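What follows is a set of notes on a single structure, which appears directly below.
What you see is the complex with one protein chain gone and the rest in place.
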Amino acid sequence: MRKEARKSTVPLVVLLLSCAAMLSGCTNLPATTLFTYGDHATRILDLLMPVFWMAVGVFVVVQGALVYTVIRFRSKQANAPVPAQIHGNTNIEIMWTIAPAIILLVIAVMTFRTQAANSYQPPEAMKIRAIGHQWWFEFQYDDGTIVTANDLYIPVGQSVQIQLEAADVMHNFWIPKLAGKTYMIPGKTNYLAFKATEAGIFRGFCAEFCGESHGNMHFRVIALDAADFAKWKTNFATTPAAANGTAQVLGLTGDAARGAAIFADAKKQCSSCHIISGTVAKGKIGPNLTYFGNRRTIAAGMLPYSTDNMAKWLQDPTSIKPGNLMGRVIKKGTLKDQEIADLVAYLDGMKFAVNMPAEK
Amino acid sequence: MSATSHAHHDEAGQAPLVGSLGVDSRKLGLWAFIGSETLFFTALITTHLIFYARTKAELTASGMLAHLDPKHFLGINLTSVLAAILLASSLTMVLALAASKAKEWQKFRFWLLATIILGSSFVLGQAYEFSHLYAEGLKLAPQFVYEGETVKSLFGVTFFTMTGFHGLHVTLGVIWLIAVYFKVRKFPASPENPMDVELVGLYWHFVDLVWVGIFTLIYLI
Amino acid sequence: MAEHATHDQHAEAHEAHGTRFYWMVGAILAIITTIEVAIFLVKDTIGHELFLAILFILSIAKGAGVVMFFMHLRGDARIFQLVFIVPLTFAVTMCLGFLTIFSNYGGIAG
Partner (left out) sequence: MAIAEHKLTSVSPATASSGSFPWRTWLATVDHKKIGIIYIVSAFVFFMLGGIEAMLMRVQLGAPNNTFLSADVYNQLFTMHATTMIFLMVMPMNVGIGNYVVPLMIGARDMAFPRLNAMSIWLFLGGGLLLYMSFLTGGAPNGGWFAYAPLTQVQYSPTSGMDYWILGLGLTGIASIAGALNFIVTVLNMRAPGMSINRMPLFVWMNLVVSFIIIFAFPTFTVGSIELLFDRQFGGAFFNPAQGGDAMLWQHLFWFFGHPEVYILILPVMGMISEILPVFSRKPIFGYSFVAFSGVGIGFLGFIVWAHHMFGVGMGPMANAFFAAASMVIAIPTGVKIFNWIATMWAGDVRLTTAMLYAIGFISMFIIGGISGITLASPPIDLQQTDSYYVVAHLHYVLFGGSILGLFAGAYYWFPKMTGRMLNERIGKIQFWIMLISFNVTFFPMHIVGTEGMPRRIYTYEAGMGWDLWNFIETVGTFFLAFSILIFIYNVLSSLRNGEVASNDPWDAATLEWTMPSPPPSYNFLHIPIVNSRRPLWDAKYPHAAGDDHHGASSAPSQVRYEYTDEETAGAKDIHMPSLTFSPMILSGGLTIAALGFVYINKDILGLPTRVAALGFILIGIVMVAIAIRGWIVDSRKDSPYLGQHH
């Protein structure tokens, strides 16, 4: 009897864990796939749910049969007689070959329907080009006339078609709440179409291992109402105004105009890697920093956006994000604190108002 | 490789050559190995075909195919001769086997030597072909030069890798043939001889078979 | 699977091929090769599809000849046929599968 009680710890543990799983499934966590705000992800969830319950059914039946058999037929005495020597039964075999086949057929048919819906590329979809870099995302609108990085702005209620490419190694583009993953592959172009159904800020990740800082390659999707999105686009398309203003950082006062000069200074090399439209900065190695003041994060999700964090980044990019390319040139001490303060003032000052939705 | 203990190890201590399946163990092992090698060479050939199709499509699209088909490198004359040599060596090989089974050692030595010579000529021919192609601009590099024009293509890489590994197999086959030649000479009375010959023969025919595939898929199409 | 098939049967199958037979097979294979090269030289006049079709048939015949008669797979123990044909099927599956996948470069995950 005591041994039987022990035997039942397995299902108990599994049961407890699955209860816990359900509970946590009921919380809307930042990156969960179970609360969706995009048609692509919703269709997947609608497929997952019935498949999940079928799986639970199969699990309960088979696991139950296993545990029941073990408990029921456990040897009760040391010298039990040899049980009947049964070698098989063809009818039963056929039955339990067919039963799973039927379940699988149902799963397969549902799968194909979802596949068809999710791979459809609506011709009217807004086209956005997304390029994966080690370890950040570049986003281009309107054939490259608008270029930004790490914050993907999309309109709500309109299909967008992301054209996925990679500049170096493979990356994997994933916005759990909006759409399933699609790889970004050098030498190959992939397409992913989806539609956000609610305004909000959503988490995005690079999901394919892409080298040292793969774990630090995130992005944000900012889904704006159609009007707000149109406004964002118009604003972004206008060249940033001449730098002015100041910022308090590292206990110093940074001056934006001075920062702009530093940024443009060929010796400091910022301009050889970054683009800021309307300036001499035309480098294509790093993210486009136009309207950097609007960013939600710094360095592809490494740090939340703030002037302090920006200063931290400029002080020593490598310590923030191991292996990143900028750190090979900008090392600890390359920039003096005053220069950093000026640069922060410049970059932070470059912004316009956006009607930001909530994090979802 | 040698099977020394058999299931039917009878009391007289005389190891029979056949086991529970009624076949020779080494021969079974070799056939299975040949099965494995089939997939090895198919993977190499498939790689080549994928990139060749791409190069061809790109050259056609840019209108360069007419005078820049990578195929122009591969002289059909030399390769036909090589194919014929390898085929002939297969014939001499099987004749050597027949002779060894009939215990006609004189004949056997003649045909085996012929096989060795033909096989070596194939290797030499291939070495000549490689150096010739190299001089013409086809290198183990992702581009090749044809009459002064550089083409970005993996043709050289896939071609040399594939045929190189085939050539390596032929070389190993020649070494094995030579080893069998001397073994039979040293132990003419051994009843294992026909099987030794049969094994190296199987391997040799397989290498020929691979060339049948390469010749058609790479040189002709 | 042929259990305990006697060795002598296979041995007989081998002996059945005299040297003349091998010469004949060799000659046929040589002729096939000649035809292959010949149609290669005239391939522009016969059209690409026909050229490919003939070439495939000829080289399959050639390969089959080598395997069946030189390697004696025909008439040899079933197990040898099995361990050669099964991987050959996998190999063909792989080759055709890869070529199909690579010819149609979808670009859509689904």
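Quick notes
By letter and in written order, the chains are A, B and C; residue numbering begins at 1 in each of them.
Going forward, contacts are C-beta pairs under 8 Å (C-beta built on N, C-alpha and C of every residue); 3 or more make two chains touch, one makes a residue touch a chain.
Just so we're clear, the structure is a prediction, and the values are computed from it rather than from any experiment.
Though it is not drawn, the left-out chain touches A, B, C in the full complex.
Considering B:Ser36, B:Ser62 or B:Ser131, the position touching the chain not shown turns out to be B:Ser36 (whole complex).
The hidden chain makes contact, of the residues A:Ser213, A:Thr246, A:Asn294 or A:Thr307, with A:Ser213. Within the entire complex, the positions of chain A that touch the omitted partner chain are 3, 6, 9-10, 13-14, 17, 20-21, 24-25, 27, 29-34, 41, 43-44, 47-48, 51-52, 55, 58-59, 62-63, 65-67, 69-70, 73-75, 80-89, 92-93, 96-97, 100-101, 104, 107-108, 111-112, 114-116, 118-119, 134, 168-170, 172, 174, 176, 179-183, 185-188, 190-191, 203, 205-216, 322-323. Interface with the hidden chain, as seen from chain C, comprises residues 1, 3, 79, 83, 86-87, 90, 93-94, 97-98, 100-102, 104, 106-110. Where chain B meets the omitted chain, the residues involved are 1-9, 13-15, 18-21, 23, 25, 28-29, 32-33, 35-37, 39-40, 43-44, 47, 50-51, 139-143, 152-154, 157-158, 161, 165, 179, 187, 189-192.
By our rule, only the chains that are shown with their structure count from here on.
Centroid to centroid, with C-alpha atoms defining each point, chain A and chain B lie 50 Å apart. Averaging Cα coordinates per chain places chain B and chain C 15 Å apart. Residue numbers of chain B whose C-beta contacts span two or more other chains: none are found. Residue positions of chain A touching 2 or more other chains: there are none. The touching residues of chain A, counted against chain C in their complex, run 115-116, 118-119, 121, 180-183, 188-192.
Interface residues of chain C facing chain A in the complex, by the touch rule stated above, are 105, 107-110. Those residues of chain C whose C-beta lies close enough to touch chain B in the complex are 1-7, 10, 14-15, 17-19, 22-23, 25-26, 29-30, 33, 36-37, 40-41, 52, 55-56, 58-59, 62-63, 66-67, 69-71, 77, 79-80, 83-84, 86-88, 90-92, 94-95, 98-99, 102-103.
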